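First the structure, which I've put down as C-alpha cells, then a few questions once you've had a look.
Note that one protein chain of the assembly has been removed; the remaining protein chains are unaltered in position.
Every chain is named by a letter (A, B and C) in the order it is written, and numbering of its residues begins at 1.
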Amino acid sequence: MKIRYAMVGGDLGAFIGEIHRKAINLADDVKLVSGCFSRDYNKNKQTGEHYFIDASRIYKDYKTMALEEAKKEDRPDFIVIVTPNNTHYSIAKIFMLNGFNIVCEKPLCFTVLEALELEKIAKENNILFGVTYTYTGYSMVKYMQQLIKDDKIGNILQVYAEYPQDWLISALNNEISGPGLEIWRMNKEFSGITNAVGDIGTHIEQTVKYVTGLKIKRLLAIVNRFGYDLDLNANILVEYNNGVIGNYWCSQIALGHPNGFKIRVYGNKGSLTWFQETPDYLEFANADGIKSKLIRGASYVYGNCLNVNKTPKGHPEGYHEAFANIYKTYVKALRKQKNNQTLLPEDLDFPNITDGVEGVKFIHAVIKSDKDDSVWINL
Amino acid sequence: MKIRYAMVGGDLGAFIGEIHRKAINLADDVKLVSGCFSRDYNKNKQTGEHYFIDASRIYKDYKTMALEEAKKEDRPDFIVIVTPNNTHYSIAKIFMLNGFNIVCEKPLCFTVLEALELEKIAKENNILFGVTYTYTGYSMVKYMQQLIKDDKIGNILQVYAEYPQDWLISALNNEISGPGLEIWRMNKEFSGITNAVGDIGTHIEQTVKYVTGLKIKRLLAIVNRFGYDLDLNANILVEYNNGVIGNYWCSQIALGHPNGFKIRVYGNKGSLTWFQETPDYLEFANADGIKSKLIRGASYVYGNCLNVNKTPKGHPEGYHEAFANIYKTYVKALRKQKNNQTLLPEDLDFPNITDGVEGVKFIHAVIKSDKDDSVWINL
Amino acid sequence: MKIRYAMVGGDLGAFIGEIHRKAINLADDVKLVSGCFSRDYNKNKQTGEHYFIDASRIYKDYKTMALEEAKKEDRPDFIVIVTPNNTHYSIAKIFMLNGFNIVCEKPLCFTVLEALELEKIAKENNILFGVTYTYTGYSMVKYMQQLIKDDKIGNILQVYAEYPQDWLISALNNEISGPGLEIWRMNKEFSGITNAVGDIGTHIEQTVKYVTGLKIKRLLAIVNRFGYDLDLNANILVEYNNGVIGNYWCSQIALGHPNGFKIRVYGNKGSLTWFQETPDYLEFANADGIKSKLIRGASYVYGNCLNVNKTPKGHPEGYHEAFANIYKTYVKALRKQKNNQTLLPEDLDFPNITDGVEGVKFIHAVIKSDKDDSVWINL
Partner (left out) sequence: MKIRYAMVGGDLGAFIGEIHRKAINLADDVKLVSGCFSRDYNKNKQTGEHYFIDASRIYKDYKTMALEEAKKEDRPDFIVIVTPNNTHYSIAKIFMLNGFNIVCEKPLCFTVLEALELEKIAKENNILFGVTYTYTGYSMVKYMQQLIKDDKIGNILQVYAEYPQDWLISALNNEISGPGLEIWRMNKEFSGITNAVGDIGTHIEQTVKYVTGLKIKRLLAIVNRFGYDLDLNANILVEYNNGVIGNYWCSQIALGHPNGFKIRVYGNKGSLTWFQETPDYLEFANADGIKSKLIRGASYVYGNCLNVNKTPKGHPEGYHEAFANIYKTYVKALRKQKNNQTLLPEDLDFPNITDGVEGVKFIHAVIKSDKDDSVWINL
C-alpha cells in the first residue's frame, strides 16, 4: 500500500524539516507529494523541485493547500507540520478539519486552550495525530519502558532527569548579534512564554512519562532568564500521583553538554539510566547495586523496541533513527487504519495529541510557578 | 616539634575511628597518647593496649579524661571526637573548657543552639576547631576551589550536586533485622532529626560552599522517609545570596551508586565536575564546551592543593588521603599556633567550627521546609 | 543532475544491502533503477517490486544484467556489489568491462592477482571505484585525519588499534548448529583464507592508513582458529616505512565488545583516540597529557569532515551516516565526472580500488606470517 505525505514548513535550508524527510526515508517507503515549504515563494518552489514534486502541488499558503489537496484523489495520507511554534495551531486545525492525519513538531501549540481545541477536533474527526517528541523513538528508551513495565526495577522511588545543553552560552555572553536560530528561540513572538522549558524541558516531561507511566500531580519551578525575555535554565521539582519525587533540570547554558539529556529512574529492585549522547546503551543497576551496560541489538533485548530495531549491536544508531522509529510506528498504524484494521495499543506507540496537550500544560505550569515566586502548582 | 593527640570514641572495631587514626598517620608524625575509646571498658582497654598507650591514660569516661589530661605536662595538643552524633556537644564542650583543641566528626551536634554555644566557647578560648567534612580534603576539590577563585569558569550560573548511595536499600526492603550500623543511622536517638540529610546531604552543602564560596539565602526541600522515622532520600533546591540556584539531591536508596557524590558548577566561561568515586580527576569544560580531564599530580596543577599532594599523577589517592589532608593542614596550623606564629587564612584551609554551625543550620532548615509541605525557608 | 544506480546482491532480507540502500538515501537523491538481488528468483523479483523497479530490469544473472543495462539510455551511473566475497571479482570485472562505475563491499576479492587485475581494468577504463571500508566514512575519523595532517599530534610514535567483537563466542562454544550468517563467515568457500582478519582486521589496516597515511613495510601475525578452519582472533605487529610500530588486535570472541573498534595514535605533541561505539567523539590528549573530548558538530571542528557533517553536536550519528558519507562523497565525485569537471584529490575522499588491493595484500600477508610460525613478512 502506497503512503503519501505533504509538508508545511521545512524548506531546503531548514534543519528540522530535513530531519523529518530523512527519518521518513529511513522508516518506510513513503512519498512526498505536495508542500508549502516556505513563506518565501522562491525557497518554496526550489524545495518542491528538489524533491521532484509536481509544481502544481506547491502552495503559496497552507490554507489553499489544505483545501486543494483535500480534493485530490491521491491526496496525502498525512501532513507533516514543521513550521515555527506559533503557527502549529492554525495549520493543524485547518488540515484536520479537511480530514488529514497529522504529524506535528513539538510543542503542539502556544496555549492550553488551543491545545484542548486541537485535541477535541482530532478526536471528533478520528485523526491519527503524532507529535514528534523525538526521544521516545530511541530503541533503548522503549526498552527502558519495557523493563519498568515488567517490574525489573520494582517500585519507583525517585526520578532524576536532566537536559543540559550549552549552545546558548554565546547568547548569554552577548556574542550573537545577527539574526539567526538563537534569536528565534529567544523571541517571545515565535517561542511563546518559554525558550528552554518549551524546547528541551518538555522532552524531560514527555520521556519520563513515556518510560515510567507516572503522572505529575504538582510541580514547582525556578527558571533563570539572565536578563533575557525567555528562560535559558530551569530547575523543576515534580511530585507524581503516587507521591514519588522527580527532579528535572534543563539548561541551554551548561558548558560541556552538547545535548546531555539523561534520565535516571530508581526503584527498590534496580535502577535504569539512559543518556541521549550514547543512545544505544542502557545502564541497569540490579538489587546488589551492580551496574550493567545493556546494548541495543543484543540477544537479551526484548519487547516493543524490537519492532524498530535495525542494525546489529555495536553499530551505532542515533538521532535520525529515533525520528525514523516514530515515523515507522506512525506509518504502520496508518496502513492498518487505511486497511480498516483495528489499532491495538501497541500500534500506537508514538506520542499523540493527548501527549501534546499535556506538554503544553506542563510548560504553562512551570512558567506560572516561577512567576509566583516558585510555589507549588497543581496539574 | 612533637604533637600529641587523644581520642574519644573509636574503639578497635569502629569504622570511623580507625579512618581517623590512619589518616593522622598518613598526614604527619603525631602520637596518640590517651583515650576513652568505648563505653565498654574491655574494648576501651584493648584499644589502648593495641596502640601502646599507657594504661593510666585510658579513661572510663570522657569527663574524667578531660580533667585528668588537662593536668598532664605532655597533655594532648588536640582531641579527636568520633563518638555517635548525640554526644559530640557535651564532649566538645568539656574538652574546650579545659583548653583542648578539637577535631570533631560531623555533624557538629544536634541543635542550632548547641552549635552556637560551641562556636562561642571555641572563639572565647581560642580553640583550633576542625570538623571533618572529609570531601573538602581531596586535592582536586581544593583545585576546583582554586580554579573558581581564579575566575576560570567566570560567573557561576548553576550548581548541580548529588550524593546518591545505595547501602540502605536493604533496610528499605526490610532485609535488615538485627542491630547494626544501619539501625544506628535510622534511630532518632543517635541521629537526631535526620538520617540521609545529616549524613550525606550536609557534605553537599559543605563541599559546595568550600569550592564556590556561595552562601545559601533560602532553601526548599522534600525528603522521603518511606515509612521510617528518618529520611532516606531528599531533594533540595537552594538559592544563594547572588540569586544563583543550586540543586541538591542525596539518597541512600539509589541503586547503582556506591558513594556517588558529584558536584558540578557551571559558569559562563567554563564548568567543573568532580566525582568522589574517581577523586583524582577534575573535569573542566571550557568556553567552547570542550571537556578536559585534569588529574591530580600533573604539572599544570597549581595552588593550595599542592600543599597536600603526595603521590605522582596516576597513582590513585582516595578516602584515607582526603582525611589525611584535613589533618595535615590542621596539624601544621597547630604547630604554628604552638610556635606563636600568626595563622594566615591559607593555614586554616580545613572546615572549622563556623562551618560546623552552618552545617547544623542547613540540616534544620531542610527538615523544617519538608515539614511545612516544602515551602521556602530563609537561612 | 539525476544519478541512477543498480545493485547486485542485497535482497530484502540481506543486512548489508539494506544498509547500502538506506545510506544512499541519507546521502543524496539517487534512484535505484535495476538489479540482480538474489540467485533465488522469487526473492529477486520481490525486492525489485518493493523498490518500484520496472520488472524488465530485474535480472536472473549478473552477466545478462551487465550486457543489457549497458545498452540502456538511462543506464545506471554506478553498480553496487553486495554479494558474498567470493563473487566480487567476476561481478566487478564484467561491469567494469561494460563501462560501469562500481561501489564494492570489502574485501575487494579473494587473491592478490585478482585484485591487481581489477585495479588494472579500473584504471584502463577510467572507472570511479569505491570500496566500502565503512569506518573511513565517520566524520570524526575524517577529523582525526585532518588533525594528524595538520601536525596537531606531531610525529607519530606508536599506533595501537583493536577491533574486538564477541558475536562468534557462541560458535566457539558450539551453540550454533543451523546454517546462518556465522556459518557463512567461517566457511572457506565464501570467506576465502580468513574470517576475522578479512572481516574486521582489514578495517584496522584501512582506517589506520586513512587517518595516518602510514604505509606498512612488514608485519608479523599470530591468528587463533580454536579448532575451526578460519581465524577468530589475531594479533598483528606492523612496522611502517618510517620505523614506527603499530599493534593491531582483532577478535570475534572477545566477550564484552559489541563492536569495539578503537584506534589510538600517539605522537610527540599529542595523541588521538577514536572509538567506533561512540563515533561522534574524538579524544585528544595535548602535550601536557590533558585529555579532551572533541565532538562532531562543534564550532571548533574544521576541514573535510564538514563536507559530510549533518546534525548538530550532541545529536548522535552512527553506522548509517558513516556509510552515507562514503556515498555522499562518491556521488558528488560522479556528478563532477559526468559534468567533465576535473576531480581534485579532496573530491576522492573515499576508499578506492588501490585501497582495495592493499586490503587484499594485507590479509594474505597476515595469514602467511601466521602459517610460517609468525615470522616477519615484507609487504
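FYI, a contact is a pair of C-beta atoms (placed from the backbone, for glycine too) under 8 Å apart; a residue touches a chain by one contact, two chains touch by 3 or more.
Everything numeric in this text was worked out from a predicted model, so none of it was measured.
Shown as candidates are B:Thr64, B:Asn126, B:Asn241 or B:Asn259; the residue that touches the absent chain is B:Asn259. The missing chain, though absent from the display, is touched by one residue of B:Ile216, B:Ile295, B:Val308 or B:Ala333; that residue is B:Ile295. Among the residues B:Lys123, B:Lys188 or B:His315, only B:His315 touches the chain that is left out of the figure. The hidden chain makes contact, of the residues C:Asn268, C:Ser299 or C:Gln341, with C:Asn268. Residues touching the missing chain, restricted to chain C, are 153, 157-158, 160, 162, 164, 166, 169, 172-173, 220, 222, 224, 226, 233, 235, 237, 239, 245, 247, 249, 251, 253-258, 266-271, 273, 283, 285-287, 289-291, 373-374, 376 (touch as defined at the top).
Residues of chain A that touch the chain left out of view are 288-295, 298-300, 313.
By the touch criterion stated above, the residues of chain B touching the omitted chain are 15, 19, 22, 25-26, 29, 50-52, 165, 167, 257-260, 276-280, 295, 297-298, 311-321.
Note that in this section only the chains that are shown with their structure count from here on.
Superposing the C-alpha atoms of chain A onto chain B requires a rotation of 180 degrees, rounded to the nearest 5. The pairing of chain B with chain C is characterised as same-residue: of all residue numbers used at this interface, over half are used by both copies. Greatest centre-to-centre distance from chain C is found for B, with centres as Cα means.
Closest to the middle of the protein, by Cα centroid, lies chain A.
Work out the mean CA point of chain A and of chain C, and you get 35 Å between them. Here the CA centre of chain A is 44 Å from the CA centre of chain B. Chain geometry summary: the mean Cα position of chain B and that of chain C are 56 Å apart. In chain A, 257-258 are the positions where the chain touches two or more neighbouring chains simultaneously.
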